[in-house]
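One structure is given below, encoded as structure tokens.
Missing here: one protein chain of the complex. Every other protein chain is in place.
Up next, subunit A:
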Amino acid sequence: CEVYAAPRMATGMQEKQYTPSLLSFFIYNPSFGPREGEEEKKILFYHPCDVEKNEKIRNVGLCEAIVQFTRTFCPTKPAKSLHTQKNRQFFFEPEDNFWIVMVVRNPMIEKPNKDGKPPTIEYQEEEILDTVYGAVLRQCYSMYKLFNGTFGRAMEAGGVELLTQKLEKFFYRYLQTLHLQSCDLLDVFGGISFFPLDKMTYLKIQSFVNRVEESLSLVKYTAFLYNDQLIWSGLEQDDMRILYKYLTTSLFPRHSEPELAGRDSPLRPEVAGNLLHYGRFLTGPANLKDPEAKFRFPKIFVNKEDSYEELHLIVYKAMSAAACFMISASVELTREFCEQLDSLVGPQLTLLASDICEQFNINRRISGPDKEPQFKFIYFNHMNLAEKSTIHMRKTASVSLTSVHPDLMKILGDINCDFARVDEDEEIIVKAMTDYWVVGKKSDQRELYVILNQKNANLIEVNEEVKRLCATQFNNIFFLD
């Protein structure tokens, strides 16, 4: 099958296709500069930063006006997005009076004209979905909040000055990692991929987590992942959702290269003399033996009833198994603690990782040779946020690759929007232009999207086929036990 990666080039000779891209991203609070002439004070962050001051003020003012205007129609639900020919703006108020705005340029096709005339630009304003980019915007905030706490917290601690510093520091880097061209339905779900596992191995992991938490009583929460898929979370669902996003799209991809690198590669981390285990810290000290090693870990904020709680995030990995240990930020972590953790967790996690690997291979052998399923699907369960996709290839830090045409992805997104409108169970079957059939099913908090490549099938046959698939494949899609 073909792999479509964005950005892509259209087939036409000199036609140039542009994917959606980030035009600007800004955060403001109208209450900070209510009087005329003080408008600049409202702006807390503006990307790109080289925009002229008056233009910044103009753009922020426009957004304010739109939100204010739409409030008159529905006071509780002001506008979430504004569609224009060239771009689309998304508005989000995560905290009282704090607004985040993201402006995305619509995808477009540049058609060269003869006779040296400037090329004609055709904006494809219907190609992008509010749900997808709205979700991306909310994710931006959640990620900020994970590492910094709320805007309100920064205000309390150090006023506007501290908040703008924090925003600058965080978003400057974060926005570079936003790859708007490859956002799709999965961003809407923001789901978690769970690792399929038999009950016994799962219980062993439980036992491991409990023992570590008992012996290292500083550890408040633990999450356990294998192959970038979640197995256990001691954090609440919403916190885990965003932490999972961070781990799988940012932290793990950054650290996967050394493991894949050859023995003599300079990328390969220094390995201690006698190798009793393969455990190492992904956050904090790269090498415990280094006398200069710093024992600083990233801090994250998680929800706790009505407030939030600040934690050190220790990510420790042995082979494909990763354990995240979260420790109250009020505790200072020392070399002794890290050594203790390393010597306790390292050997156990190494053993567990090979156990899981072995068990996984056994299960795969039982369930049949690892041939690609004959159909492609995305599954999402709203209740436990479980997602599974055979459409997406392995995520990397830079791009997510899909194995189907973007047009089909757009259809999936559209079906999802239709589902969101109604509360009842539904089923939608679409015949795509390219002879593909796309089927969406929604029942009892679960959504399933199937893409079938059966040119000559009719509606009834497609329906039967999907029914059959559900019965055979989705009974136990996640858990091979």
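One rule holds in what follows: a residue touches a chain if its C-beta (ideal position, glycine included) is under 8 Å from a C-beta of that chain, and two chains touch if they have at least 3 such contacts; residues count from 1.
As a convention for this text, contacts and distances are computed from a predicted model.
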* Mind telling me which option in "Regulator of MON1-CCZ1", "tRNA pseudouridine(55) synthase", "Pyruvate dehydrogenase E1 component subunit beta" or "PIGQ acetylglucosaminyltransferase" is what UniProt lists for the chain we can't see? => "Regulator of MON1-CCZ1"
* To do: Tell me which residue among A:28, A:194, A:278 or A:316 touches the hidden chain in the full complex.
  => A:194
* Among A:68, A:124, A:206 or A:334, which residue is in contact with the omitted chain in the full complex? -> A:206
* From the list A:386, A:409, A:450 or A:466, which touches the chain that is not on show? -> A:386
* On subunit A, residues whose C-beta touches the chain left out of the figure -> 194, 197, 199-200, 202-204, 206-207, 210-211, 213-215, 217, 232-234, 236-237, 240, 382-384, 386, 445, 478-479, 481
